[in-house]
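Every protein chain but one is kept in place in this view of the complex.
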Amino acid sequence: MKTILLTGFEPFAGETLNASWEVARRLHGTLAEDGSRVIAMQLPCVFERALRVLEERLDSLRPQTAVALGQAGGSPCVRLERVAINLDDACMVDNAGQQPVDVPVVHGGPTGYFSGLPIKAMASALRKVHIPVSVSHSAGTYVCNHVFYGLMHEAGRRESLKRAGFIHLPYLPEQVMRYLKAPAMSLETQLSAMRLALRVVQTIHKDEIFSEGTLD
Amino acid sequence: MKTILLTGFEPFAGETLNASWEVARRLHGTLAEDGSRVIAMQLPCVFERALRVLEERLDSLRPQTAVALGQAGGSPCVRLERVAINLDDACMVDNAGQQPVDVPVVHGGPTGYFSGLPIKAMASALRKVHIPVSVSHSAGTYVCNHVFYGLMHEAGRRESLKRAGFIHLPYLPEQVMRYLKAPAMSLETQLSAMRLALRVVQTIHKDEIFSEGTLD
Amino acid sequence: MKTILLTGFEPFAGETLNASWEVARRLHGTLAEDGSRVIAMQLPCVFERALRVLEERLDSLRPQTAVALGQAGGSPCVRLERVAINLDDACMVDNAGQQPVDVPVVHGGPTGYFSGLPIKAMASALRKVHIPVSVSHSAGTYVCNHVFYGLMHEAGRRESLKRAGFIHLPYLPEQVMRYLKAPAMSLETQLSAMRLALRVVQTIHKDEIFSEGTLD
Partner (left out) sequence: MKTILLTGFEPFAGETLNASWEVARRLHGTLAEDGSRVIAMQLPCVFERALRVLEERLDSLRPQTAVALGQAGGSPCVRLERVAINLDDACMVDNAGQQPVDVPVVHGGPTGYFSGLPIKAMASALRKVHIPVSVSHSAGTYVCNHVFYGLMHEAGRRESLKRAGFIHLPYLPEQVMRYLKAPAMSLETQLSAMRLALRVVQTIHKDEIFSEGTLD
């Protein structure tokens, strides 16, 4: 059976939940348009360990699609990340107390990888149903970019993994109660966004992805 | 029968819809907790004319409660306005091409009026159900503040009008498609927010309002 | 001799300096266009006490002009405050550990006071020399608005005090080193802004102020 691996992060920075995991876990077990089953997985918010457990799961599950989700606190919209860079430069410690500064994700790896998802088609589909969405050109230099880069690096080495990429989600409304000025997006809207995004991923052929946006 | 007048504005600044009217019209005819019926009314986005039609409706309808809604583009949350000021200072023309600068809403009127709604209780109620909300101390100096000030001025002269105030609503998602960076709130969440806000307005006694927030 | 009282606040919220006092103290002793001498005074960032010491100084100094300065962290421009409201509603404790919520600045006072400064003329003058400036319609509900409201209340009771108002200043560059994303304005520019603002205040006759902006 075909599978889609959908990862979300554990809470970090003293928070009690993480929008990316709240969304991922609720999609666990659902079926995509083409019959693929979604398998949700929580990643630790820890440099290196996050990638190690992700790689183990890629080995055991052998998904055709892998989409990693992260939380972009303060963003008012779903952010489709376009490029991962080979750089860890943490502005705060991760959940294991590590704070790598100016080191590569993968020694000897290329400077960057473009997303393997049909980002522009996903953006169009979300806009049509009025879900705020943007195409982003930086996933930061913290654990999110670390996982995104590592995932794309692995995708290049695994023939079975046809599509991979990273999407940042806004805060959930309950997370911004204290800050009030920060934008948020309801869980229902985030779930609709991800269901639709996965549908676009599964129904666009790889060739179309390349003609549509990727660069080679 | 007791009635709640709920006003929203027509679209302005070249837009094709206005969140405040989209919300108001969908609550038209619904019943509040205490059996009061909501009557929705669209106001023109025009200085003076907006107040004139509002006053006519207050005369004919004699509501116990009047809540004016406006659209605060760019705000990520429902904004409960706390104070209206006696100043028109428009940064752009209204829908009739007028642009009053540095003139009072009511000649000889006081500098300001505090809202007559139980703002802090409303904010607490919305927060409990995770709807982003803030207490705002400026409704601007455009048509929104003009209507807010005029409404409070009228409320002081009509014994039947027990509660009056103004609430700003965020953009709806379909309004931010072009800007993408602007926050928005779904129609469903905005409707939930207003149903709950009206419930708090109708179930808190006037004395509690005064002990809770108003100042005298 | 004619005097201008120029107040600034002590640092608060754990900071080691306050832009408003850094500016005020450097203008102490300078002469305005019309020969008036600027007297700088530091106010404690404490509800009630700030107003008490300000009133004592107004009694002893009997200035013709009093301009209170405050710091608006995060603002990219000089903010000329247009209206003070009769409300203390602190979101954090002041430097004496007090946190008044929903109480009036002056019991029985009017809801608001407009600034007594020629705000629009000041804004024009600053724009002409390319200093970022805005007209603001809320000075908040913390110690800044408390002092602004109290100052305007006193101005109405003192014949000798012809002009009074409040101006918010941005962070100084050294204050935003940690946050980096917050805008700042150099001390030199802030000093130029205030010298020019005081010049406008001293050279525009009261009648012109009223025809230009104030409302009654």
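Order of writing sets the chain letters: A, B and C. Residues in each chain are counted from 1.
Everything that follows uses one rule, which is that a contact is a pair of C-beta atoms (placed from the backbone, for glycine too) under 8 Å apart; a residue touches a chain by one contact, two chains touch by 3 or more.
Only a predicted model underlies this, so the values are computations on that prediction, with no experimental measurement involved.
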TODO: From the touch rule at the top of the page, work out which displayed chains the omitted chain touches.
DONE: A, C
Task: Option touching the unshown chain, where A:Met41, A:Val83 or A:Leu117 are the choices - done: A:Val83
Open item on the list: Applying the definition given at the start, please give the residues of chain C touching the unseen chain.
Closed with: 76-77, 127, 130-134, 172-174, 176-177, 180-184, 186, 188-189
Open item on the list: In the complete complex, the non-displayed chain touches which residues of chain A?
Closed with: 82-83, 85-87, 89, 102-104, 108, 110-114, 120, 135, 137-138, 140-141, 212-213, 215-216
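The definition used in the following text is that only the chains that are shown with their structure count from here on.
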Task: Partner chains that chain A and chain B have in common - done: none
Task: Centroid-based (C-alpha) most distant chain relative to chain B - done: A
Task: Chain nearest the overall Cα centroid - done: B
Task: Interface residue identity across copies chain B, chain C - same or different by half - done: same
TODO: Would you mind pulling out the distance in Å between where the CA atoms of chain A average out and where those of chain B do?
DONE: 39
Open item on the list: Distance between chain A and chain C based on Cα centroids, please, to the nearest Å.
Closed with: 48
Task: Chain centre separation in whole Å, for chain C relative to chain B (CA means) - done: 31
Task: Contacts with 2+ other chains: residues of chain C - done: none
